[in-house]
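Questions regarding the structure given below will be posed in turn.
Shown here: the complex without one of its protein chains, the others still in place.
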Amino acid sequence: MTVAVNVRGAVKSYGTNRVLDEVDFTAQAGQVTAIIGPSGSGKSTLLRAINHLEPLDSGYVTVRGELIGVRLHKGRLRELSERAILRQRSRIGFVFQSLNLFPHLSVVENVIEAPVVTQRVPKQQAIARAKDLLTKVGLADKIDAYPRQLSGGQQQRVAIARALALEPELILFDEPTSALDPELVGEVLTVIRDLAAAGTTMIVVTHEIGFAREVADHVVFIDAGRVVEQGPPDQVLVAPRHDRTREFLGKLV
Amino acid sequence: MPSSRRSVRLSLTAAASVVALAALSACGSSAAPPAAAVDASGNTVVTVAANTDFTTPVQLTVPRVEAIRAKLPKAVLDRGTLVIGVGGLPNSTPPLDLIGSDQKTLTGNEPDLGRLVAAVLGLTPDVQNASWQNLFVRLKSGQFDAGFSNITVTEERKVQGLDFATYRKDNLGFEVNKNTTWNFDGNYQSLAGKTVAVNTGTNQEKILIEWRNKLQAEGKTLEIRNFADTNSTYLALSSGRIDAYFYPNPTVAYHVAKTASTPNPTRSAGSYSGAGATLQGLIAATTKKDSGLVEPLAEAINYLIENGQYAKLLAAYGLDDEAIPKAEVNPPGLPINNS
Partner (left out) sequence: MTSSSPPKPSQETELPQPVKESAETAETTDDLVDKLESRRVVPLRHPWRWVASAVVLVLLAQAAHALTTNDAFQWDAFGYWFTRPVVVEGLLLTLQLTGLSAVFGLLGGIVLALMRLSRNPVLQSVAWAYIWLFRSIPLIVLLLFLANITALYATLSLGVPFGPSFVEFSANDLLSFYMVAVLGLSLNEAAYAAEIVRSGIISVDQSQLEAASALGLPKGRQYRRIILPQATRAIIPAYANQLIGLLKGTSVVYITSLLELFGVVQSQASINSGQIIPLLMVGTIWYIVLTSLLSIVQYYLERYFSRGALRTVPPTPFQRLRSRLRTTGVAR
């Protein structure tokens, strides 16, 4: 198995609040890694640190062996230029919790924007590929719609197509269903499930324990900025070893 | 060019933006001088009182007087022009200064006098119309050589760094609606209980404030109103919001004539000296202190007075009553504390 993401000694503080406290964590290529944990445990911060949306105070992240957001220079980690960071990000898809498609661009424009600009894909080719992706997420008929004309679930599916358009090595999902009405959650999870079946490397921060159990290959439980427990879903979610995990799961049921 | 001027370097970007502005179409507005020709004997023929609907053009011949010209500062001689400033924007003060019948060119008694003076000095007149505020900034900074703009000699202006060569009496007048009976009898007490408008920043205003203070001491009132411009003052007068408008007498006469056939005719209700009760107010060509121009200006005006062109010019505009016998340099003006 290849390591897709490697996080080592990640520390991040907001003032005196240590959000990430020496986090070590690994995600394998071709697998789905679920990060679970209570609100404020640092799981979103960890996910955002992986594509350097949240720069770390210390520690580092590699994706497929390449340092993200920093470089090694004379034994120290130095932050990369904004340009270089943006280039790295175009290899990593990110789907946000909030619905943040670009509202003034149509669905297809949302999807082709990044490949056309950052990867210089010819427009026609990008559009053709966007149509494929939108078909894949079940929105072939919404190509020319504007985001506000779509339901929350449809918007989130477009967001996934937008992330996929860059043909990323890795997709990060930050609670992709928590802003949705309950009846819309299913359609988004179905898309993620299909991606998992196709062997896409994904890290998903989620509250959907049932979904994690079904889809994830690996589950990481975080509390108070530390990794409390990790392992296969049947172990972490069904027979947790730590009291804290058990307590958290107990509250959800 | 005065040595006190400094030069400034702008950084490339700032200058580039200025250049970008410069590339755009520019159209300044400067008043073109009227027909002036130099005849065979070196005399300049200046047409005055032209381009209006209330005067008849008069041609005046003015010789170049070398004796006076010799006294001009070298910088002015080298330049060959006399930059004459008039504060007629946006409101004219007819018949002293106004935009002519072509609705474009600056004309009037004062620009005409400036042209005559320039002819005596052998200089090309460059008459520039400006706002009243800008007129004074430019006079004090030497950008205008001489102001011919109904500027009254005041002690305060002397302190502010200006020299004066007088050329006309400063008579002020009261304009009232024709259907009223009040008249100014020369005594401030006849203003008790009245509401009078006056232009801000003028000697008229100083005089009026003095009168108001005296009346207040006697337990009487005088309401003073300042309007943004002459137009709003005229409107206030015709609508009866003010009893009278106190401003230069030549303009009172002009406006009375202009309104005679309109629905709201006015009349003159008496005049007063622009320098207070004990002093004849005087209007003067104004120049930056110690610019070396005030003596040649005064001598040129005196030349015009002695040789008759001056009287003809005033007559052409119906301003005979305002004539002075002799131009003076820095005579006593409206005192700083007029009491």
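Letters A and B mark the chains as written, and numbering starts fresh at 1 in each.
The criterion applied here is as follows: a contact is a pair of C-beta atoms (placed from the backbone, for glycine too) under 8 Å apart; a residue touches a chain by one contact, two chains touch by 3 or more.
Just so we're clear, the structure is a prediction, and the values are computed from it rather than from any experiment.
J.: From the touch rule at the top of the page, work out which displayed chains the omitted chain touches.
T.: A, B
J.: Decide which residue listed in A:N17, A:S98, A:S178 or A:Q235 touches the omitted chain of the complex.
T.: A:S98
J.: Of the residues A:T118, A:S151 or A:T190, I need the one that contacts the missing chain.
T.: If we include the chain that is not displayed, A:T118 is the one touching it.
J.: In the complete assembly, which of B:L89, B:I209 or B:A323 touches the absent chain?
T.: Checking the options B:L89, B:I209 or B:A323, the one contacting the hidden chain is B:L89.
J.: Going by the touch rule given at the top, which residues of subunit B touch the chain that is not shown?
T.: These residues touch the chain not displayed: 1, 5-12, 15-16, 18-19, 21-22, 24-29, 88-94, 98-99, 103-104, 128-131, 133-134, 137-138, 141-143, 229-231, 234-235, 255, 258-259, 261-263.
J.: List the residues of subunit A that touch the chain left out of this view.
T.: On the side of subunit A, residues 51, 53, 82-83, 86-91, 94, 96, 98, 100-106, 113-114, 117-118, 146-149, 162-163, 166 touch the unshown chain.
One rule holds for everything that comes next: only the chains that are shown with their structure count from here on.
J.: How big is the gap, in whole Å, between where the Cα atoms of subunit A centre and where those of subunit B centre?
T.: Between these chains, centre-to-centre, one finds 79 Å.
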